[in-house]
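Excluded from the complex is one protein chain; the other protein chains are retained at their positions.
For chain A:
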């Protein structure tokens, strides 16, 4: 059981909330504005949060609602993207690994918003299909379908079905997951 004050707990979720905002908007200024709005709404409506439930899911839901509401208001099909997501490049294990991670980020950027968010929630944030479905206001089956379509699209874009590609990417993945340190250039 989490004994943190809900407002202190909120602060612990901010890095993940920002990562989610950046992956949705792909624009730093928009992501930060949306985060500001989300923090303000969550803080002032903290009495509506049920202790013991998933605060991260609650915060992601508020942020996601802000994102789609503002997008509808602006009547934009295509977001104003500044590649905040794909330009994020920390130290990578090796040259091949870095190139492959760039390819991965660019391919990820090409996915439709709904598939991108489903994959982020389930694949990166560790949400269950049910939690992701609740966050997105759809049925769990819809989330499964979006995740499957997103994986299929990435597989196609990155040519992961080809044995050679998987051998190369596996090397990169092993290095990434193994946290191998690389001297800075």
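Please note the rule applied: a residue touches a chain if its C-beta (ideal position, glycine included) is under 8 Å from a C-beta of that chain, and two chains touch if they have at least 3 such contacts; residues count from 1.
Keep in mind that, in the parts below, contacts and distances are computed from a predicted model.
Q: What protein name does the UniProt record of the undisplayed chain give, "CDP-alcohol phosphatidyltransferase family protein", "Heme exporter protein D", "Large ribosomal subunit protein bL17" or "Anti-sigma factor NepR domain-containing protein"?
A: "Anti-sigma factor NepR domain-containing protein"
Q: Can you work out which residue in A:4, A:40 or A:110 touches the chain that's missing from view?
A: Result: among the candidates, A:40 touches the missing chain.
Q: Residue-wise, where is chain A in contact with the chain that is not depicted?
A: Interface with the chain not displayed, on the chain A side: 7, 11, 14-16, 18-19, 22-23, 32, 35-36, 39-40, 43, 85, 88-90, 101, 104-105, 108, 119-120, 123-125, 151, 154-155, 160-161, 166, 169-170, 173, 176-177.
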